[in-house]
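A single protein chain has been omitted from the complex, and every remaining protein chain is retained in its original position.
Which chain is which? They are A, B and C, in the order written, and residues in each are numbered from 1.
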Amino acid sequence: MATKIGIIGMGRIGNVHYKNLKQMSGITIEYICDIKADDTWEEKYPEAGKVVTDYHEVLESSDVEAVLICVPTNLHPSFIIDAANAGKAIFCEKPVGFNNEDILKAYKVVKDTGVVFQVGFNRRFDDSFDRIVDYRDAGNLGQPQVLKITSRDPEPPSLDYVKVSGGIFMDMTIHDFDMARFISGQEVESLHVFGNVLIEPEIKQYNDIDTAIITLKFKNGMLGVIDNSRKAVYGYDQRIELFGSEGMAHADNVLDSQTTYASKNGVVGDKPMWFFLQRYMKAYAKETKSFFEAVHGEHDVECTFEDGIRAIRLAEAAKESLKTGNEVKVKDIF
Amino acid sequence: MATKIGIIGMGRIGNVHYKNLKQMSGITIEYICDIKADDTWEEKYPEAGKVVTDYHEVLESSDVEAVLICVPTNLHPSFIIDAANAGKAIFCEKPVGFNNEDILKAYKVVKDTGVVFQVGFNRRFDDSFDRIVDYRDAGNLGQPQVLKITSRDPEPPSLDYVKVSGGIFMDMTIHDFDMARFISGQEVESLHVFGNVLIEPEIKQYNDIDTAIITLKFKNGMLGVIDNSRKAVYGYDQRIELFGSEGMAHADNVLDSQTTYASKNGVVGDKPMWFFLQRYMKAYAKETKSFFEAVHGEHDVECTFEDGIRAIRLAEAAKESLKTGNEVKVKDIF
Amino acid sequence: MATKIGIIGMGRIGNVHYKNLKQMSGITIEYICDIKADDTWEEKYPEAGKVVTDYHEVLESSDVEAVLICVPTNLHPSFIIDAANAGKAIFCEKPVGFNNEDILKAYKVVKDTGVVFQVGFNRRFDDSFDRIVDYRDAGNLGQPQVLKITSRDPEPPSLDYVKVSGGIFMDMTIHDFDMARFISGQEVESLHVFGNVLIEPEIKQYNDIDTAIITLKFKNGMLGVIDNSRKAVYGYDQRIELFGSEGMAHADNVLDSQTTYASKNGVVGDKPMWFFLQRYMKAYAKETKSFFEAVHGEHDVECTFEDGIRAIRLAEAAKESLKTGNEVKVKDIF
Partner (left out) sequence: MATKIGIIGMGRIGNVHYKNLKQMSGITIEYICDIKADDTWEEKYPEAGKVVTDYHEVLESSDVEAVLICVPTNLHPSFIIDAANAGKAIFCEKPVGFNNEDILKAYKVVKDTGVVFQVGFNRRFDDSFDRIVDYRDAGNLGQPQVLKITSRDPEPPSLDYVKVSGGIFMDMTIHDFDMARFISGQEVESLHVFGNVLIEPEIKQYNDIDTAIITLKFKNGMLGVIDNSRKAVYGYDQRIELFGSEGMAHADNVLDSQTTYASKNGVVGDKPMWFFLQRYMKAYAKETKSFFEAVHGEHDVECTFEDGIRAIRLAEAAKESLKTGNEVKVKDIF
């Protein structure tokens, strides 16, 4: 029998999950929920059983076994608490929240109720990045020593979005912070940031930056570096490299096609896939598939609440380092 | 309203189409049909409206608008005739038949009835190959002069399959023959074959070969070459190159991931995707999508009955060249 | 003590050898010889001991141990005979001659006198091609099955040159014929040619072509294909691939640099090195170094008179196949 689910919040990422889930065997989208939903949505979302504007309706349905929380970040903690108290399995988009007190409250409720909880770090499900972990786990890299992550967006977000984004570290680098932990299998001890506004001067008024290099010192002694830019004209630049005593695994960009064109001006290859919806399309499908497998007890959750909080701790440390110019120790979950 | 369809023949390729179509918006799989179907199939194919063993049932349903013919090749012509006479739009797997007289009969009925007809040359829908055509059509290659196709399977088919396959040219090279026409946009005037049995000696008893190099002379004077092997240990090797007066477009293999591993033994990249179900997964979805768009009158069929017959004419010429050792002129459709 | 040598014929390739040899330890360029030499040459070639116009002077010098014959091809046989009779070790440019009777006469004198003789197939000394042979000899490829050579010049020769070149097979493909034997380690049984004039219509008046695909059937059953073009706008295209039962070795083009440029138009890499003087610069130095090692008895000649004749036999067969349209058996040395 199919698992009945609800998607709460039908923004860009809610729609990604809708598209993937309507194609997934064994899943029935019983509800979609959005405060902006109106009469036209039933036609727009034909695979959705019911369209509602109040998420309590979803949580009150005894048919619904699991919910995907895709509302704005500041709402995550309260929605998590309500869903956990309603006994629903929860998939929550990243970051799990902005306010630390709220996050820890939500965390406590999730632990107390024992519901299945997964945070949406989709890049953990990318084939090329997973391959690095395969090499690491097989011992092919020996002792890991240096981790390098390049993460550049093809275009900066709108200033309206920047305003509510939580800043580059919480909004964009948070994925890289999670990758730093996931790819290395290690925790970060401290970090140091150099950042600047080189792309969009207007961003300064929001105390934000658009270009950053973050260096990491891991607890086991290994070192790491993340470089971020809000605008790479050639497309979404997502490369990771793990260097160790016995070798290096390097994940290069995924291109639009494998076709090159040689002319008197050189040999041109295709660009990296444009943005996250292209590059990580398959990873998004895999992360929700994995979530439902965890809901069905087939394996542990691959991306836990703790992972969600630790990434936030890294973002907080980065913010402080940018402000003070100093190396900053990364805090623990509590 | 959804288009209702039937899939006739649920072998390997019928299942590929089933999987794609059940995820396609606007399509309802009203019937699946296979002579081997039994009571367990309704559970096995939950998205199929009805499971039947006699394809006449499918054709007689007035709900069904289109059928996919995925039965063994020798049955294609008669199934095409019946489906056309029933007024169904037809998607037929390649090759359209073995016996020339039967093929032409089926062709006539399709023309007379005027039903939409598409042949299953899935590679026309591969992103990397399409990119070559884009470069050609944009004039970036100037006057095309040389076409090169490398097409190697990862493992030879079973001898049982070889027996009924129609031979390497009809079974395997037929895709490359279609690609030769599609990528160049030109017709082949004559061809010459060198072939041998280098992989599986047993294949000889069926008058077949497993390794071939076919050279092509196009009507417009350009030249081409196809090299085939039934066994590339490193995986499915599918590369195409179109060389012209102003440049060359080259489609390389699609790999399992973009991750490399550098060690003291060299720098290892991932292998080409294993076989056609991996490499062309997306192309299979695109070809049926394109078929239904043609059914709905959104554009012309991208892969016509004529294309199906011309590829067969090339396969027939190749067979003759292998036998006689001579250059052989390629026959017209009739 | 340095080996004293003479270079006979100071055209393009004579100058290449001059440049390499003046830098080679243990070599003294005692003579350069060219019928066009005049008083200005002593300044132009400061490292040359003497500049002469008559090659007999070089051969008569008892100091000279070895000569490099770089005169036009039609003169090769008589110069070889004179040099062999003078007891000089001989390095002769490819092809060893045009007229078969003359070639065999020269061959006999070389055998009778027992002088060291090397023919100038420089590509045997290219690092990337040698690497294919390494893989083959190490057994990494298993049983070789298919050989593929792409060989395209960046620009066609002048019509003046075409006139005396001996035709594309004797002038250009001869290198590829030698590579076919060298890379495979096998002899060719027969071949078939498709050729055309697609680049320079004027070439037709000399009964020559500018585009060709030559397929090869080897004595051990393996197959091969060479594709030639006189004009690749993106530069000198020199790729070789040897495919076998256990793997494939593929030598790609050598580029001007390893630097790519990613912009909104794609990712551009550098072009292949422009032409043979760039791509094979290092190979030219290695071939003469190897020759002098053979002169000093350090190893056998790596590229023999027999190799020179066999390549010519392949060129002759290609000419015939182009004329008749038939598969042609390759003749033995005698």
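Here, contacts are C-beta pairs under 8 Å (C-beta built on N, C-alpha and C of every residue); 3 or more make two chains touch, one makes a residue touch a chain.
No experiment lies behind these values; they were computed from the predicted model shown.
Visitor: Return the single residue from A:H17, A:K148, A:R279 or A:R310 that touches the missing chain.
Guide: A:K148
Visitor: Consider the whole complex, including the chain that is not shown, and state which of A:T113, A:T211, A:Q278 or A:T304 touches that chain.
Guide: For the chain that is not drawn, the touching residue is A:T211.
Visitor: Out of C:G221, C:G247 or C:G325, which touches the unshown chain?
Guide: Answer from the full complex: C:G247 touches the omitted chain.
Visitor: Pick out which of A:A2, A:I35, A:V164 or A:V233 touches the chain that's been left out of the picture.
Guide: That would be A:V233, which touches the missing chain.
Visitor: Which one, A:D127, A:E293 or A:E327, makes contact with the chain that was left out?
Guide: If we include the chain that is not displayed, A:E327 is the one touching it.
Visitor: Using the document's contact rule, name the residues of chain C that touch the chain not shown here.
Guide: Those residues of chain C that touch the unshown chain are 23, 25, 46, 127-132, 135, 140, 246-254, 256-264, 270.
Visitor: List every residue of chain A that touches the chain not included in the displayed model.
Guide: Looking at chain A, the ones touching the missing chain are residues 142-143, 145-146, 148, 150, 152, 192, 194-196, 198-199, 211-213, 215-217, 221-225, 227, 229, 231-234, 237, 243, 245-248, 325-327.
Visitor: Counting contacts across the full complex, list the positions on chain B that touch the omitted chain.
Guide: Here the touching residues of chain B are 232-234, 255, 261-271.
Basically, only the chains that are shown with their structure count from here on.
Visitor: Give me the ID of the chain with the smallest distance between its Cα centroid and the all-protein Cα centroid.
Guide: B
Visitor: In whole angstrom, how far does the Cα centroid of chain B sit from the Cα centroid of chain C?
Guide: 42
Visitor: Would you mind pulling out the distance in Å between where the CA atoms of chain A average out and where those of chain B do?
Guide: Centre separation, chain A to chain B: 39 Å.
Visitor: Which chain A residues touch at least two other chains?
Guide: Within chain A, the residues that touch at least two other chains are 255, 260-264, 270.
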